[in-house]
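Excluded from the complex is one protein chain; the other protein chains are retained at their positions.
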Amino acid sequence: MIHLPREETKLMVAVHGWSGILLGLLLYAVVITGMAAVFAVEIGEWSAGHVETRSAFERPIDQPVRALAASTPQKYHEGVDLFEIGDHNLGVFFHHHDLDASGTPISRGIYYQLDRDGHVASAREGTDEDVFGPRNDDALSSFLVDTHVRLHVPDPWGLLLTGILGLAMLVAAISGLLIHRHLLKDIFTLRRKAHPVLVDRDRHSVAGSWSLPFAFILAFTGSFFSFYGTVGVPIVAMSAFGGDQQALSDAVFGNPGTPNPTPHAIGNLDRIAADAIKRSGDAPTYMAIENFGRADAAVTTYHHPKAGDIEPITLLYNGATARFEREKPSIGTRPSAGGTLVAIMSPLHFGDFAGVFSKAVWFGLGFAMCYVTLTGLRLWLARRVERMRSLDWLERTVTVVGFGLPLALLGAAVGFLVTMPLGSAVFWTPAVFLAVSAAAILAGFIVPTHALLSRALQIAIAVLLIALPLIRLAAGGPGWPTALAVGQPSIMAVDLAMLLGGGWMLWRLIGQRRKQLARPAPTLQPAE
Amino acid sequence: MLAAAAILFSLAMILLLWRGDPKRRRTTGQRGGADSAGRRRLLVAGMLAPGLILALGGDSAAFLVWLGSCVIAGWLAAQIQGPGAAR
Partner (left out) sequence: MSPTARKWTRIGFAGPGAIIVAIVTMAGMALWLPGGAAGIDNLVVPLVLVPLIWALLFFHACLDRNLARVVVLSIGLLVLHGGLVAHKFLDKPAVTQEAHP
């Protein structure tokens, strides 16, 4: 498609290949957990057997919040955040804004987790870094998301690492486009009876060519998320506000108005919630109260976008009177190009703007990216492994990571399902992940041939996929009739997806074995 | 719904593009039957048109779902082993 001169093409091939091989395995880990995290909510519902379908905001919140405020120190009434936790229960974070030792804005306060009857199940005091962490019933989805966002490396290094991986993906996408001279002509060509290098090349370039626009979007939005807090905000704050990050935050997110510290009871939150649901058509995903208990209190509710839009809906209420003031953009006090640009970063990355339809598409795109990454690694190796036997270890490593990682994630799911009823899922979910990873690495060392290793890992994945719904039921999870009766189809959907996925994999693996035993050796075709 | 119709129409165009793709037919040993350049341009225009309509209509959610569906459909179509592939 783009014809660069020879020297430049060679350089682009080197850039593409080396960024791929050096960072490809880590990038694969980020992409595969990202793909699974698209359905983090559904996986959470499936794994913890959540059967409550009404939002916490559709049940009374006013009384519980007032009761909590009465027993929470006044200094923490500066901000009150309400959101859902677990099986549509309420989480409430009373806090004030503070700066940590390095001048970074943090929130400090008390985080209450309520149960389904509105009683306090837990109360933790500290900074937002301290109090928010995985719970027993969301340990699996937390584990997935944390692996994706920071590969479990502490902040800010984990975010910087995933940010760099995002840039590597961006470079790979752009250089891939520049390398491929006949991108459109080749876009349906998958030679099967050809030299292994050509077969791998076709697989990689067909998948890569089709998914190019999304590789670009996901890499770009992903690195934005990793870098904006760690690098972007401190530097822009330094430049525009002399280092005052709180001032930057206020300029971008704040609700300007004349301060009025006169004490005034907060307006009825149930009325606000009901009005917000009516206006937006959907329960809030988040409710933020500023200056709780003052005359200048403001309540902002955040909702999923309207049909056809991708930007979330944000509604602003007068906190003291509970009256609706206006709909505002997510970022900034009025609609602007910059505000819209930032506001679309999330929907573009997460694909959650149109419910299950957009999530299914994003999941498929994530799968395509995993495929592109892995086939790229195999292509790099295929070109070299004939000449350099010493690269056998790298070939095995790619297979162990390529198939071992999804196997370990499925193992983590088993660990979660078995230990959640016992209350120890936060420990066992990552522990089982590590144990299965170790087993896969061990297999990489002891299984005699590479082909056998690859096959064994794939069979293990297929078997676990089929077993998971059964393990879920055996561990006490709700059956399909119960799930459908309470209107929670995601439990059945995830079960079905696993059974079908595992079944299809097993069928293919058995079929491949039969074909291998039957057909003659592959013939060589001339390289194009 | 407009979005579903747009996606289905583009999918049909993608399948037609797959069927007549000259290089794919050459590598799978199918003689002749490849699309002319003009026909391919028409099919590509047909594939892109529904997306353009969705975008111009302001339905950004549907546009993105359409774009993603086309990407996945194109990739899946390429996996299909047409007649003559088992050579």
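In this document, chain identifiers A and B correspond to the written order of the chains, with residue numbering beginning at 1 in each.
Keep in mind that, in the parts below, contacts are C-beta pairs under 8 Å (C-beta built on N, C-alpha and C of every residue); 3 or more make two chains touch, one makes a residue touch a chain.
Values in this document were obtained by computation on a predicted structure and should not be read as measured data.
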| item | value |
| --- | --- |
| Partners of the unshown chain among those that are drawn | A |
| Sole contact to the chain not displayed, among A:1, A:174 or A:493 | A:174 |
| Residue of A:338, A:476 or A:503 in touch with the missing chain, whole complex considered | A:338 |
| Contacting the left-out chain in the complete assembly, out of A:133, A:232 or A:423 | A:232 |
| Candidate in contact with the missing chain, chosen from A:83, A:132 or A:241 | A:241 |
| Residues of subunit A in contact with the chain not shown | 4, 8, 11-12, 15, 166-167, 170-171, 174-175, 178, 219-220, 223-224, 227-228, 231-233, 235-236, 238-242, 244, 247-248, 251-252, 329, 331-339, 341-342, 345 |
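Following the convention adopted for this analysis, only the chains that are shown with their structure count from here on.
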| item | value |
| --- | --- |
| Centre distance in Å when subunit A and subunit B are each reduced to the mean of their C-alpha atoms | 30 |
| Parts of subunit A lying in touch with subunit B, wherever the complex brings them together | 182, 185-193, 206-207, 210-211, 213-214, 305, 307-310, 348, 351, 353-354, 357-358, 361-362, 364-365, 368, 525 |
| Of all residues in subunit B, those that touch subunit A in their complex | 17-18, 21-24, 27, 58-62, 64-65, 67-69, 71-72, 74-75, 77-79, 81, 85, 87 |
